[in-house]
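All protein chains of the complex are present and in place, except for one that has been dropped.
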Amino acid sequence: MANMDLQVEISGLKLKNPVIAASGTFGFGREYAEYIDLNKIGGISVKGLTLEPRKGNPPPRIAETPSGILNSVGLQNPGVDAFIKDEMPFLRQYDTAIIANVAGNTISDYCRIAEKLNDADVDAIEVNVSCPNVKEGCLAFGSSAKGVAEVTSSVRKVCKKPLIVKLTPNVSNISEIAKAAEEQGADAVSLINTILGLAIDIHTKRPVLKNNFGGLSGPAVKPVALRMVYEVSHSVNIPVIGMGGITTGEDAIEFFLAGARAVMVGTANFANPKACIEVLDGIALYMKNCNLTRLDDIVGKLELN
Amino acid sequence: MANMDLQVEISGLKLKNPVIAASGTFGFGREYAEYIDLNKIGGISVKGLTLEPRKGNPPPRIAETPSGILNSVGLQNPGVDAFIKDEMPFLRQYDTAIIANVAGNTISDYCRIAEKLNDADVDAIEVNVSCPNVKEGCLAFGSSAKGVAEVTSSVRKVCKKPLIVKLTPNVSNISEIAKAAEEQGADAVSLINTILGLAIDIHTKRPVLKNNFGGLSGPAVKPVALRMVYEVSHSVNIPVIGMGGITTGEDAIEFFLAGARAVMVGTANFANPKACIEVLDGIALYMKNCNLTRLDDIVGKLELN
Amino acid sequence: MSGVFKDKIVDMKMLREDIFRMTILSEYISSNAMPGQFVHVKCGDDSEMLLRRPISIAFADRERKTFDIIFQVKGKGTGHLAGKKAGDSIDIMGPLGKPFDISESNKNIAVVGGGIGIFPLLFLLNEMSKSQRTVSYLGFRSKDLIVLADDFSRLCSRLEIATEDGSEGYKGFVTSILENHLPSENFDMIYTCGPAPMLKKVSKIAENFGVLCQVSLEQRMGCGIGTCLVCSCKTKVKDKDDWKYSRVCKDGPVFWSSDIIFD
Partner (left out) sequence: MSGVFKDKIVDMKMLREDIFRMTILSEYISSNAMPGQFVHVKCGDDSEMLLRRPISIAFADRERKTFDIIFQVKGKGTGHLAGKKAGDSIDIMGPLGKPFDISESNKNIAVVGGGIGIFPLLFLLNEMSKSQRTVSYLGFRSKDLIVLADDFSRLCSRLEIATEDGSEGYKGFVTSILENHLPSENFDMIYTCGPAPMLKKVSKIAENFGVLCQVSLEQRMGCGIGTCLVCSCKTKVKDKDDWKYSRVCKDGPVFWSSDIIFD
């Protein structure tokens, strides 16, 4: 449709469309640039960045489960400085939003990374308080409203970019945690990160992953992610970015209806490097078939029975 | 193998083998008796019983999701009295353990049901503090250590049968909750109940389930269930009964390795009415191939990397 | 009694672009099936879809030991099923559910169907005795969507077709023809299956005219045998001003219209 408008603004973060590549599944964009036109997607959330370079966890780091995968990468990354120096120039060649996903062991880590990114040409930062694959920090903060409030308020004080807080599903009450982020000045929340899981090799009697436990993602988690996106978007007034198992445009529409303003596509990229584009095309097709022209016509439009 | 011994005792509850039909997926055994020999399975956890009969939630009550299903039955059942009168005589024809799964809106409900069951010929009671499909009680108790402690200690005071507490996965820290059950006198814990989820029909823009939200079960949840069984069995000293997505003997072996003494088979019964028997046969085959004769040779034998 | 079988598909025909008739070799099901009953069909691997799909038995050939199902492609499960061919094997449970109550004493019978609801009615007509007069009322959206008209013609005394756009037969809903005919016809029994609004209307008409009516319902299913309680429908509780949820798979799919509470 000529007049279809998929633009969306997430508290100051302008996206040409609502499909963002999810952190950790898209690297720094280089490799997927061979398969798709990065200019076409709404944004890229880059691999989680830490203050210092991190080696990550020993392999194997991936296991396949029914309609899902477990990963235990453990935030392997070159560090925020190397990212700014070596990766940003490449990424900035493309007309797409760049979201810096960041993780820390301590609150001061988060703040120092945010400060460094203030001067970099990133469009937003996504504070990951939900990585299940590292021993210190991160998920420890994300598991309680108090921890999330602390990280958010501290980062908010120094961060000049739109601030997205990425939530973990491994909690009793995700709305409470989203509210804590909102109260402390988050501009948006994104969810869900992976669900902590375990896969066992019954022949070796050991976990498949060398790091033992890993994070579950992929279609298996979609019903849980949708429920949480619904809960959170009905508890906070800041925009919600939804993810968890999105593989098709229809999946994305479910997330919009549940209340997400934008979506992230993660695990689906692995089997299908064109997943982000196909999700985007699927969204446009659905809207065309329903004679809709703006995302606002569907965002949050789920009617409960 | 002639000398293979699959008997197991769960704090006074004697099972001829560790395969139990999971509550809510096996009714009161009548229908499956047409498909399998109920004498062959270790036990049956009957459909959740309440003090008064319950009508349950409006249909549709089921939705299919990737490698899983969502259900929102809402504890439809004839009430504990009718169960004792109408269903127990049928069930007692079979040489298999009968576990009464019970749920209440209030702590006094739980206690009164337990009292009634003291005089019935059930082998154990399984206190369900984890049903996500009813508005009052149940999951509200199960979501906090305090709630579980309250229910457990109250029921313990009146209950003369082995007491199993069934835990919900919708929590930040399931070990804490298991410990609360243990401290208040639970003889065992069983886990996991279903994970709260949502599925949306993008054409009607409404949830697929009439009750909107439902509980996720089936293979999709297996990695999460395994992780929780591992966590719980390493936090408490009482036996753990594991479930969540078990479809084959291999799946069951994963749960034993993670620390479960017995397993329950739920969703798998729907597609395959012989699932319990096939899981049992699969366990025996694995043990035979590994030259093992007793369950103790595998229970909790997972070695972390 | 019913069972789980790995049976063989012996024939597969396309009746319409989206409707298929599958013939399955099964001594047990063909010899035990009664009209109104269904089979619960595994349409793919566990990993592709966990749940079986309920499909009515549309015909049983006791001599050849085969039975037929007729299905419309709606989604993933029926889509997969449409890809099967003669020679393939199929995992099937059945026969399941409560059949239509058939009695030779009913001499004058109406059969009212719409959509996928017409398939079980084919089996019903097939099992009626020659001494029974049967009038079929079938509703379609338009002429080019009509299926099985010849089969119905052959099996019943009279066939009435309604199309919503009037491209064939009566223009409008099939319930309108029924309503028009009822004063003059002296039906002993109405059998109906189809979309919920149609069933509700037929039940109402039957009630108004004091004709007995049996309704075959649809609901999303899990186990298909009565244990999981997901396939509920509202029914009256005998002699009380109360209602309960019955199981479409076990207490139905066929109910007396007077027992059902339509919402």
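Every chain is named by a letter (A, B and C) in the order it is written, and numbering of its residues begins at 1.
Criterion: a residue touches a chain if its C-beta (ideal position, glycine included) is under 8 Å from a C-beta of that chain, and two chains touch if they have at least 3 such contacts.
Everything quoted here is computed from the prediction, not taken from an experiment.
Asker: Per the definition of touch given earlier, which of A:L15, A:L38 or A:A63 contacts the omitted chain?
Answerer: The missing chain is touched by A:A63.
Asker: Of the listed residues C:E48, C:D91, C:E127 or C:E179, which contacts the missing chain in the full complex?
Answerer: Result: among the candidates, C:E48 touches the missing chain.
Asker: Which of A:A140, A:A271 or A:L304 sits in contact with the chain that's absent?
Answerer: Per the contact definition at the top, the residue touching the missing chain is A:A271.
Asker: Could you pull out which residues of subunit A are in touch with the chain that's been left out?
Answerer: 24-27, 30-32, 34-35, 47, 55-56, 58-64, 67-69, 71, 73, 76, 218-219, 247, 267, 269-274
Asker: Taking the full complex into account, what residues of subunit C touch the chain not shown?
Answerer: 45, 47-49
Everything that follows uses one rule, which is that only the chains that are shown with their structure count from here on.
Asker: Of the chains present, which has its C-alpha mean closest to the combined C-alpha mean?
Answerer: B
Asker: How many angstrom between the C-alpha centroids of subunit B and subunit A?
Answerer: 34
Asker: Residues of subunit B that contact two or more other chains, please.
Answerer: Expected reply: 67-68, 218-219.
Asker: Hunt down the residues of subunit C that sit against at least two other chains at once, touch-wise.
Answerer: Correct list: 47.
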